[in-house]
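The structure is given below, and queries will be raised subsequently.
One protein chain omitted, others in place.
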Amino acid sequence: MSTTILHGIIGYTITPFAADGSLDLPTLGRSIDRLIDGGVHAIAPLGSTGEGAYLDDAEWQAVVEYSLTRIAGRVPSIVSVSDLTTARTVRRARFAERLGASAVMVLPVSYWKLNEAEILAHYHAIGAAIGIPVMLYNNPGTSGTDLSVELILRIVREVDNVTMVKESTGDIQRMHRLRLLSDGQVAFYNGCNPLALEALVAGAKGWCTAAPNLIPQHNLALYQAVREGRLEEARELFYRQLALLDYITRRGLPTTIKAGLRLTGLDAGAPRLPLQALDAEGCRYLEELLAPLRR
Amino acid sequence: MSTTILHGIIGYTITPFAADGSLDLPTLGRSIDRLIDGGVHAIAPLGSTGEGAYLDDAEWQAVVEYSLTRIAGRVPSIVSVSDLTTARTVRRARFAERLGASAVMVLPVSYWKLNEAEILAHYHAIGAAIGIPVMLYNNPGTSGTDLSVELILRIVREVDNVTMVKESTGDIQRMHRLRLLSDGQVAFYNGCNPLALEALVAGAKGWCTAAPNLIPQHNLALYQAVREGRLEEARELFYRQLALLDYITRRGLPTTIKAGLRLTGLDAGAPRLPLQALDAEGCRYLEELLAPLRR
Amino acid sequence: MSTTILHGIIGYTITPFAADGSLDLPTLGRSIDRLIDGGVHAIAPLGSTGEGAYLDDAEWQAVVEYSLTRIAGRVPSIVSVSDLTTARTVRRARFAERLGASAVMVLPVSYWKLNEAEILAHYHAIGAAIGIPVMLYNNPGTSGTDLSVELILRIVREVDNVTMVKESTGDIQRMHRLRLLSDGQVAFYNGCNPLALEALVAGAKGWCTAAPNLIPQHNLALYQAVREGRLEEARELFYRQLALLDYITRRGLPTTIKAGLRLTGLDAGAPRLPLQALDAEGCRYLEELLAPLRR
Partner (left out) sequence: MSTTILHGIIGYTITPFAADGSLDLPTLGRSIDRLIDGGVHAIAPLGSTGEGAYLDDAEWQAVVEYSLTRIAGRVPSIVSVSDLTTARTVRRARFAERLGASAVMVLPVSYWKLNEAEILAHYHAIGAAIGIPVMLYNNPGTSGTDLSVELILRIVREVDNVTMVKESTGDIQRMHRLRLLSDGQVAFYNGCNPLALEALVAGAKGWCTAAPNLIPQHNLALYQAVREGRLEEARELFYRQLALLDYITRRGLPTTIKAGLRLTGLDAGAPRLPLQALDAEGCRYLEELLAPLRR
């Protein structure tokens, strides 16, 4: 089993669509190059930002294949393979592994609330199906299921290749408990942009974020400042980028990142309906937020 | 445009799976006959109870086709066509209309939170694509999106064939507001089993429920008692079935209805993973609840 | 031990203040007469509506004494004696009993959250100190403490003179559970105005409300219609008064009832600061709501 543990700034990709709604893979390629040129430590295709939930199977596979080919091992990759059924999640995880992903990310998406036994069995099935590490992802805001710290740690103990935990509730106490209850042994990651300073201070190994599509140097500088213990500077860096982090998170990542890419020279189209492109007022506000950060 | 307005007990079907996970359509047929024999006023294939979200497209179409053929116009039918993308929802709505559904039901399922403009455009697109009525379904517990009463009424006003509203928040005040703000002109339906008595008293036109798979005569008797103003009797009938209504709702409908069908002689298999079959303790409890109601 | 069980419309009194902030007892007297003339089945001095929490001890005692003297046994009385400390609550309960109250009402007000043992001991102490019945009052919105149905039923079982439960969470399922878990043996009361129809339908023995200060005939008619099983009429009566019930509850009872009393000819002054008198816009809206109900 691989023991890859990711760290640092883990950048999400968007999924560009052409005007007719079909995939625009060349633009995806350019967005991946921008992320890598920007210095991200790893790339996460097809997460929430990548509209993975809105793609059909063929599209999903095409995006994974294209992304991994384009990344070409320049940085580690972690592919989101979450699906409503265990069978499809397993199929996607195997596909990602076969194509060379460094790791997979699994959010326990649900329609009907899952109980603990069901969640546990879901992760067992995925873990048993692949040989690469799994990042467990807790985000009740999108998945509808909130995993307790105790359940998360049970899964980490029982399923060998669940070696990373991404926490997106926005509640820093969850990270405190992950650390306290595991004696600091569990690698946890921040998935809530406006919590980046505190999560890193509290010991997060990395920050999974779509922001590097727009302001990679600010995200990296914050990470480095905390890592090197330059607290005063970290605080300044954080507050400088906070309004942007807050807006893209609150207003929706596919919507705002695609708008921001266009504002910075890369047209990745609109998100897929019912999601709409950012309206004119939103674009103006986003431009105001970006201007001082892009000089 | 059809002006069908449903009323009464609207029974959800389950989707039976064989041991190998494939569709078991003959059992679906038997469960439909049981519902109709039990006296339901309408049938709703492929809603939440029907695990519609867990089926792939081919399975979904097969279930719609089989269900409508089996119902054969004996009662009106309302097919749930909700999907994450507007395009697929429209495709499903057209499919259901073409095969003869009386109406379709649309829950604004989402991964990313939708804003009001996005929700409105979603319903406009669906309404424009078909000629049969649409039941708007509000259930933040499963969809992640809570539609305000004001937004619901705006959709009803703007989209001609959205003529029915199903409310499943469990908050009776929503129904009060639907009635007050529309001067009693909007047909609303109860989607929260343990609120059945109060919803009908407050003026709901019908009750969308999976319970008639197990206790149709009790559901119908409650509906009739309220409709005919026999309040004392309605209260007794409600409290008699409440523990069951509460349990199936809280523990998950596909899980408990499939367990209950087996307990009452129809083996519809297990729900699809990660959902698991009801465990032994749950089955015992369900049997206790059913026993006094099935004599 | 007295076994008085209240029923019907239980009207709250306001506490009128003169322009200098002192008690205006003659106006309190007139408001009590209006309630009794309006037909209420019982009167509850010094509850939330009566600004009991904002009075000092001497004022509190003066209001109790004046109220009970004025009521003079024409209808039963239930005095709210809740206080932050057990000692003062006991002292107030004894005072109310000595002056002839039919019963007392106790909300477990708290600053620090109370655990179950603390709440239970609080009710034990009060129950042991007096010989008249206690109405346990659950209203987390004002008390900060939410009593589970299980804890409420334990208190009812253990403390002999806790014989009535007033539920103000607004969640009808609490009443369902009170009834189911006690086999219909616990007398429960509605404390949430916009839930009046459903609470009475679900079996509430009475409705504790400030509304009879303004529209007693509508409150009584609703109660009677449900009691006599005239469901259609009850629904009509409820929806007619709902907008008013909703507004006074949402905007604050002392504020709106005092404004409404002035609009209907009785000047009871303003609530005590920091609470302010209803502003001009609010008064206009309240007048619009009252007009069709006062003809």
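Which chain is which? They are A, B and C, in the order written, and residues in each are numbered from 1.
Note that a residue touches a chain if its C-beta (ideal position, glycine included) is under 8 Å from a C-beta of that chain, and two chains touch if they have at least 3 such contacts.
Just so we're clear, the structure is a prediction, and the values are computed from it rather than from any experiment.
Just so you know, the chain we are not showing touches A, C across the whole complex. For the options A:L242, A:A277 or A:L293, the residue in contact with the chain missing from this view is A:L242.
Only one of A:D146, A:E198 or A:E287 touches the absent chain when the whole complex is considered: A:E198.
Of the candidate positions A:A18, A:A72, A:L180 or A:A291, contact with the unshown chain belongs to A:L180.
Screening A:A18, A:A128, A:L231 or A:A291 against the full complex identifies A:L231 as the residue touching the chain left out. Contact between chain C and the absent chain runs through residues 21, 48, 51, 53-54, 84-87, 108, 110-114, 117-119, 121-122, 125, 141-142, 144, 252-255, 271-276, 279.
Although one chain is hidden here, its contacts on chain A can still be listed: residues 170, 172-173, 176, 179-180, 184, 194-195, 197-198, 201-203, 226, 229-232, 234-235, 239, 242-243, 246.
Keep this in mind: only the chains that are shown with their structure count from here on.
Ranking every chain by how far its Cα centroid lies from the centroid of chain C, the top place goes to A. Bringing chain B onto chain C by least-squares fit of CA atoms involves turning it by 180°, to the nearest 5. A straight line joining the Cα centres of chain A and chain B is 35 Å long. Centre-to-centre separation of chain B and chain C, using mean CA positions: 39 Å. Counting only residues that touch two or more partner chains, chain A has none.
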